[in-house]
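Only one protein chain is missing; all other protein chains are in place.
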Amino acid sequence: MLAEIGIVTETLALLAAVYAVVAALWSVQKRERRWLHSARNAVAVSWLMITAALLALLIELINADFSLLYVYNTTDRASDLALRITALWGGQAGSLLFWSWIMGAFALAAVLSNWDTDRRFMPYVIAVTIGTLAFFLSLTVFFENPFDRFWQDPSGNVIVSALQPPNTWPLAQRDGLGMNPLLRHPGMLIHPPTLYLGYVGLVIPFAFAVAALATGDLSPRWIRATKTWALIAWLFLSLGLLLGMRWAYDVLGWGGYWGWDPVENSALLPWLTGTAFLHSVLIQEKRGMLKKWNMVLIIITYLLVVLGTFSTRSGIVSSVHSFAESPIGGPMLVFLAVSVGIALWLLFRRWDSLRSEAELDSVFSREAFFIINNMLFAGLTIATFWGTYAPIFSELLTGEKITMGPPYFESVNGPLFGVLFLLMGLAPLLAWRRTSTRHLIRALAIPTVLALALVVVIFISGTRHPVALLGFGVVGFAGFSTLAEYWKGAVARHRSRGEPYLLGLLNLFKRNRHRYGGYLIHLGIVIIAFGIIGSSIFQEETQQRLAAGESLVIDGYEMVFEGLDQGMAPDGSKYVVQARVSVYQNGQLVARLNPRRDIFINPHGAQDLTSPSVYSTVGGDFYVILVSWEEIGDEGTTFKVYLNPLVGWIWWGGVILVIGTLIAVWPDRRESRIRSRALATGLAGSSEVA
Amino acid sequence: MSEEPAKKSRIPIGLVLLAVLIVAVLAVMAWRLSIVSQGRPTSGPAPDFSMTVFDDIEGMEYAGETITLSQFRGQIVILNFWASWCDPCRDEAEALENIWRLYRDQGLIVIGVDHAADGGPAAREYMLEFGISYPNGLDMGSKIGDLYHITGVPETFVIDRDGNIVEVFVRPFRESEMLDILERLGVE
Partner (left out) sequence: MRKTYLAAALIALISTITGIAVGIAGAQDGGDRTVTDDDVNRVARQLYCPICENVPLDVCGTRACIDARNEIRQMLEDGMSDEEIIAVFVERWGERAVATPRDPTLSFLVWALPLTAIVIAVALLVWQLYSWSERRTRPAQQAPAIQPGTDDKYRQRLEREIRERS
């Protein structure tokens, strides 16, 4: 019954979405408001229908109804409630439906919140967002239906189909395959949804950009309407990347968090262009420059979002994370070509009207440095894109398969990121239009001296690695320069209003959320960069086989293997083998760790998961894992130990980044007052028309 | 904005370049997609390849020589992809050796392709364990596997005397199944 509800509602959702697109465009053709109203209502109906379908699937998962192929593939009887909910996006079909649901929610919210202020854009915003939604819905209805069921015909053949084929009866499997143990991690519970929120959120600015091109209203209106959307999308994308890194670190057990895998890269690519976009729109707002570039940037971002989704789901790149091969590749590619084609054609038509309103006054101006910043992000995007897809090009051109591993990305992206941090430190010191050399030198002095001092301290403490010293210096410069901005602001408020420094600092955030929230994001990124430099350059590892009572030594740490515990988990879902190890630093016991190996057993066989155990300090992580392919026993167990300096800084930097973004997007009372005033006049205008 | 109306008709080179680039990328993706979605050949002429037979296995036919598939035109070919770490392959190895010894006089040849990632001492142990004497070689760079679009091991292709594929097993075959097919092809 639930499956039927699901099939009917997802089909209705698709129909409503298609209708919304047609009605929205028809309203332009006919110049009639009521068609637009009808389109808006259809968007709401479509989203409600997807919600119903999603709920139906969720209940089927929770009930473990193994007459559904999707439920069979992603859960088993042993799974607990959280795992069954996670299964909603644990497979191809479900995640497509879930993607559609988020797309629908974002589209509806964007339409409703900008309904009165940007009415002219609405037909096109609906057409783009709901067009995208309709496409993804059609994939779930026609190609990857989460409500496909098992049927049996008289000769015993099992058929998988959404609708009952003639002369068959339903078949329910006894138990499911269960989710891949690698995906059974809290990070997995929220990583895909946050990433989808980021992806989908970026579609909104794209839709407004297309609307601006289509209507010919090329003022920064489309940017103002979507700046918050872009920032929220960016937040989710950043969060999704960080959670993915954390998941890899905690679960995959190779001591790292980022492997430059194609799937990881395809999430990073829109993040790079999205970050560039967040910076370059500022220039258009402030100076009326870079209009063409912003259009190009948001179109490319959209392209990368859909391309990333395409390449991870069609099996065209080989990756650890990719979904099983699926028939949706062809349709997705066609959709991609059509949507980007339309956007580029619109851009072509308006190209000449997008001329810059101002010109660069000086190379030593904030806008000039933002332009360089954008060039660097473009460079990073191209380099990462090439690294991700070069194996395909190589196979096409030479017939040879190749791997593009970390050495490529590190040596190309590393220096580019380095220069980017230099700019991050410089740009806030520069004024718009032009900055006098004297002012610049004065502003540069403190951060430069502090950064040099930092390098000297690191050098004295024993670090001799030139790349690391350079990296720490540049990143430190960016950090100090940002801190100096806060300090300057607080001092200025103290002098002019007599506010205590701390209050002054708080008021800075109140007065200009975007700016000082943005600086907080910079600080978060700086801290993340410290973590990345530390953990990638100074990682140490050793692998040794120990009997109970023996120990291994690595860089000042001694790890003693005390013994093994093993047995069935209380809930009977898995067999657990757990080692007891003690970690000593300079002869002092600092941690007792339990690296373990879980063996999940279900009727279809056993699946294995090795979980590392970590002792974290500010200075770094002691990360130990059982080597699962070697024999494990009291008389001999192989351990692999990684020392990851500063790796914890990545997660803490991530927290600061999130706080900074939240401050930047938090609704400003003053701004909303202006907005509501504009709204009132806008309404008055529309009532005149009516 | 209205400073330079004369420029209006100029073709935006940057934009055109971008469009060309995007079209190129999408075309490459489409090509790749067509390769990925191409399944293994199940009928028609078997793709030709050459392979160097292991030279350090006692009693192996064609040891050390480079053989090509087309040189066996006129014979029935059983092309078997295996790897030393693949358990089901072990059951097949024995059956294949039996079939080869029984029917080699009637124009049948078994070719074993040691699938990628293998080829070390483990592979040699494997062949010695089953006393394999039909020609076996290493699939250098997985080129042969790619040609036949195999997705794992074992996979077995039966090729008739005209060089056409007549049967494909994407799983371990049973000896009786194989004998039925061979009978159909005129071997008994």
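Couple of notes before you dig in:
When the chains are written out, they are named A and B in that same order, and each has its own residue count from 1.
FYI, a residue touches a chain if its C-beta (ideal position, glycine included) is under 8 Å from a C-beta of that chain, and two chains touch if they have at least 3 such contacts.
Just so you know, these numbers come straight off a predicted model, no measurement behind them.
In the full complex, the chain left out of view touches A, B. Touch with the chain that is not drawn comes from one residue among A:37, A:224, A:286 or A:545, which is A:545. Of the listed positions B:26, B:83 or B:185, the one in contact with the omitted chain in the full complex is B:83. Within the set A:10, A:60 or A:261, the residue that contacts the chain not displayed is A:261. In the full complex, chain B touches the hidden chain at residues 83-86, 116-122, 138, 140-143. For chain A, the residues touching the chain absent from view are 252-255, 259, 261-262, 318-320, 359-363, 368, 371-372, 375, 378-379, 382-383, 386-387, 390-391, 393-394, 397-398, 400-408, 412, 416, 464-467, 541-545, 608, 628-629, 638.
Operating definition for what follows: only the chains that are shown with their structure count from here on.
Separating the centre of chain A from that of chain B, both taken as means of CA atoms, is a distance of 39 Å. The part of chain B that touches chain A in the complex is made up of residues 1, 3-4, 7-8, 12, 14-15, 18-19, 22, 25-26, 28-33, 35-37, 141-142, 146. Listed in rising order, the residues of chain A touching chain B in the complex are 292, 296, 303, 307, 310-311, 314-316, 325, 327, 329-330, 333, 336-337, 340, 344, 347-348, 351-353, 355, 357, 389, 392-393, 395-396, 400-401.
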